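Just one protein chain is left out here, and the rest sit where they should.
Right, chain A next:
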Amino acid sequence: MKMMSLDHKPAVHFRDVHYSVDNQPILKDITGSFLEGKITTLVGPSGAGKTTLLKLCNGLLSPDSGEIFINEQNIDSYEPVQLRRYVGMALQSAPMISGSVLKNLALPMVLQGKQLAEEEARNLLTDVGLDASFLHRNSKDLSGGQRQKVSIARTLVNRPRVILLDEITSSLDLASQKEIEALIVKINRKFNTTIIWITHNLEQALTIGAYTWVMMGGEVIETGESSLLKAPVNEKVKRFVKGEGQ
């Protein structure tokens, strides 16, 4: 099959993907690529299907029809466990397991029967802008924003080649948000990691992403370089951008 002639390969490619729950279509006929080493942002109103699309990328869900390729190989040819370490995800609700922050950070290693050195855990915390003293805090006592930071750090432990971020800065103050943005950009540049980032913040989508997908009602209605958000073509996107801007 012929791809767009770009120097970047698609790290994740959707072909005619449909997904429904109880015969209710959630995603309709999604086709498109997320390019390797690029940051693509995903925007759209709540209920558009953004989270669902992300979960299809690491096999937490499977499409009803259509195909998904990871590095040009069908997603079904991967072992689920390997796939999810390769394509890491930070979930929208930033769930914590009960116990300390350290226990949460070590979780990806513990699941492999390994351990996380405390030194490494400390570095991870510093990377996401949390003081090392948080290591032995109970995860129950974290604020929403602190949980999001721990959740991001935990996602990085597996060193995924593709990172899926689901509204990870929604509870963060502006300074923390910038800090996380800088961290993700740094990882993207340094390791050529592919990033797919859902955000409600159009300013963020515009400045961080190289590319942007706009989703509504289970469909991708506009894609292209992120600057499209400044001058959308589609009427619905125009209205959405205007609404979010207020």
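Just so it is clear, a contact is a pair of C-beta atoms (placed from the backbone, for glycine too) under 8 Å apart; a residue touches a chain by one contact, two chains touch by 3 or more; residues count from 1.
The definition used in the following text is that contacts and distances are computed from a predicted model.
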Checklist line | Identity of the absent chain, which is to be given by its UniProt protein name, from "2-oxoglutarate ferredoxin oxidoreductase subunit alpha", "Class I ribonucleotide reductase maintenance protein YfaE", "Inner membrane protein" or "Sarcosine oxidase subunit delta" | finding: "Inner membrane protein"
Check: Where the complex has a chain not shown, which of A:T31, A:S65 or A:Q112 is the residue touching it?
Finding: A:Q112
Check: Who touches the missing chain here, A:G47, A:P95 or A:G243?
Finding: A:P95
Next item on the list: Just name the one of A:Q82, A:N192 or A:S227 that touches the chain not displayed here.
Entry: A:Q82
Check: Which residue from A:N58, A:N188 or A:S226 sits in contact with the chain not drawn here?
Finding: A:N58
Item checked: Contact set of chain A toward the excluded chain (per top definition) -> 55, 58-62, 76, 80-82, 84-85, 88-89, 91, 93, 95, 97-98, 107-108, 111-112, 154-155, 158
